[in-house]
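A single structure is presented below for examination.
Only one protein chain is missing from this complex, and each of the others stays in its spot.
Each chain carries a letter (A and B) given by its place in the written order, and its residues are counted from 1.
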Amino acid sequence: MKGNVKSAARKFIYRESTVGYVFALPFIIGFLGFTLIPIVSSLYYSFTDYNLIQKESWIGANNYMRLLHDERFWKSLKVTLRYVLLSVPSKLCFALFVAMILTRTTKLTGFYRSLFYVPSLIGGSIAVALVWKELFSRKGLINQILGIVDIKAVSWFGDQKMALIPLILMTVWQFGSSMIIFAAGLKQIPGTYYEAAKIDGANRFRAFLHITLPGLSPVILYNLIMQTISAFMSFTQAFVITQGGPNDATNFYALYVYDNAFEYYDMGYASAMSWVMLAIMSLITLVIFKSSKHWVFSEAGN
Amino acid sequence: MKVKRVLVLFLAILTILSLTACKSKETDTSADQSGNSNNTAETSSDGEKIVLRMAWWGSQARHDKTIEVIEMYEKQHSNIDIEYEFYDSDGYFTKLNTLVASDKVWDMFQLGGNFPVYLSKIVPLDDYIASGVIDTSNTTDTFLKTTQYEGKQIGISNGVNTYGVAYDPAMFKEAGVAEPDQNWTWDDYAKACNTIHEKLKIYGSSKFDDFVAGCSCGISQSDINLNFYALTNDGLGFDDYSLLTDYIQMRADLTESGAYPDPGAISEIKDIEGDYLVTGEAAMTWVASNQFIALSQAAGRELKLATIPRKTSDGPAGAAIQSSQMFCVSKDCEYPEEAAEFLNFFWTDEEANKILAGERGMSIFSNVTEVQVPDLSSEEVAANDFVNLVGSFEVGEINPVSPEPYQAIEDYYDLIIQKVIYGEFTAEDGAKGFYEFAKSQFE
Partner (left out) sequence: MNSKTRKVLNRYIYHVLILITGFIMVYPVLWMISGSLKNNTEILNDSLNLIPPHLRWDNFARGWKGFGGTSFRTFFANSFIIAGISTAATVLSSACIAYSFSRLKYLGRKLLFTLMIMTLLLPGQVLLIPQYVLYNSLGLVPSIIPLILPHFLGQAFFIYQMMQFMAGIPRELDEAAFVDGCSKYGIFSYIILPLLKPAVITTIIIQFYWKWDDFQGPLVYLSKPQSYTVSIALKLFADSSSATDYGAMFAMSTLSLIPVFLIFLFFNQYLTEGISTSGLKG
């Protein structure tokens, strides 16, 4: 009898679903305990007039209706989309390219990789904001270089069409975390695959196409999703460098959310904006996930 | 296996680091405690120490000076322990908002012109003035009014200032332009900008605070009885949007002609030291009177202060004296009387203010300004004289307050000016659109 209970308990403990819940437990606790309530509050605030100081009052879907007529909102959405579309692919290609190059075996690889990683260590600090403004200022280094090849100086932060470019370049420049994730992914591809390919007489390009890309595809998917999300959330670059100007040409979505929440004391409106963003991004992530079934190759199979 | 070893090593390093860090902290605090224990021994008969929390934003000099005054007070009042926090201005307000949301606002906290937003969190000081805890005998009603709202004394100004135009007399002379007088007009300003730009190939003027120049002053300059914001703070104080058109048009024209920096060049101004007047690329700039000192020092050449240009030379000046910031006592404070007592010391004590040295703006207390006089530099004297000059101008009933939606309105004004510069609107349409936006913010 006792043995039966014991073995039943054992069976329970070692059952796959039990193990699953045990390992997922930290997430479940964290989500229920510390994440869910703030998320629900922000959803609630999005239906209220809330200025952070006085108690909020329910106003139904008013905030969402206001969004429809807010030109600054539409512009920020457009600007952010353009920024995401331009910065994410360039950043990922660059990161992958550098990660590939730096798998070459030389004693200097570690040093080189450090060199390329350093920019990602200074993030959105004031020092970077300063140097970036300096580089792209009217008499800055970039314009001087353009001058050498006889291109007229560009007013980077004064021209509505150009102002996004320094911000995109800054994002691409800080490609370090994507790079090391790619590097780690490359390391995971078994060397035997390449040796086999070599024996089969495949050249380097074919090896890249048929071994590297498929082997790396889960990591590519990961970087694509995370970089898309974080590009949508971009705040620091615009906050420290352009403050959204000129004429809202770099007024990123998250920056406009921040302004509404903390500068304009309109937390209800900011919350509504955030939930619209959640809807948009869910859609985009869903599309990427669905498409990934066709191009992501998993060793673990499914 | 290797991973484990790396991880273990990593964790070990961190534990050691955090342990040593904790240790050093412990010794720090124990030193503090032993330092304080003398005080506690003395006061143990009066019961427990009263802890007051205080916060402000500002520069390193401000932190050091304020802390020195706090320590001075604590020495004199052994039953008071003041815990302080300081931040940069952006961080300060983020922090303040979280504290507001959880009813834990600091007992004494610094606020600027945006104080109406936080009204429900502030204990008015009228009772403490009436009971004499705060001594206002050395100041005037005009000064006290800069921090009143609906008849209540919300706080007391830490220093007052006003806006003006700093200029380089040598550059004016070189370009053959007469120096501005007290009654100069926006037309004079625009002409000076253009002439200087043509003659010296520099900007006539560096960045102006467009909202103050065009709106808060601009409206009062049109009619001495008008204010941009209604005196009741629940709407706008004027109903004719065309009063805004001229300034916007002038700004667009000056940018177009190159006499005023374009939005790109403006964004390159990082701080006072990057101002085009300081760098020698402009002959004028907008300045708050208390910043004139830093501006002159940064420029390293003689600068002078002029009043804000008027709409007509015999019309109202529109300029007003305002509080640069103040300290308030919060509703969450358990010991408001003790807080008021400390603040009284902070505002009116002569020794304390010798340390503070007017870093927050010109004191509104005459006994304080008197003791500060001997240590003033010539620029500080000029700045204080300027405040007194502007204070002597005839004014209507001025609204010194920025009601809650002020930031959204000011940002929108900047945006409209840019849109006019980029040719999306005419100045007239811009003024109209801005007026309607500002009005809608109060609905």
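By definition in this document, contacts are C-beta pairs under 8 Å (C-beta built on N, C-alpha and C of every residue); 3 or more make two chains touch, one makes a residue touch a chain.
This structure is a prediction, so every number in the text was calculated from the model and none was measured.
If you put the hidden chain back, the residue from B:Glu83, B:Glu179 or B:Glu302 that touches it is B:Glu83.
Remark: the omitted chain is touched by one listed residue; of A:Met65, A:Cys93 or A:Leu115 this is A:Leu115. Which of B:Ala175, B:Ile272 or B:Leu389 touches the hidden chain is settled by the complete complex: it is B:Ile272.
Counting the whole complex, the residues of chain A in touch with the unshown chain are 14, 16-17, 19-24, 26-31, 33-35, 37-39, 41-42, 45, 52, 100-101, 103-106, 108-110, 112-128, 130-132, 134-135, 141, 173, 177, 180-181, 183-191, 194, 204, 207, 212, 215, 218-219, 221-222, 225-226, 229, 233, 235, 253-254, 257-258, 261-262, 267, 270-271, 274-275, 277-278, 281-282, 285, 296, 298-301. Seen from chain B, the chain kept out of the figure touches residues 1-4, 6-7, 10-11, 14, 17-18, 20-22, 24-25, 28, 57-64, 67, 83-91, 94-95, 97-98, 101-102, 104, 270-274, 279, 294, 298.
Here is the rule we use: only the chains that are shown with their structure count from here on.
For the pair chain A and chain B, the distance between C-alpha centroids works out to 37 Å. Touching chain B in their complex are the following residues of chain A: 51-54, 72, 130, 133, 137-138, 155-160, 242-243, 245-248, 259, 262-266. Chain B meets chain A in the complex at residues 93-94, 97, 100-101, 117-118, 120-121, 262-265, 267-268, 270, 404-405, 407-408, 411, 414-415, 418-419, 422, 424.
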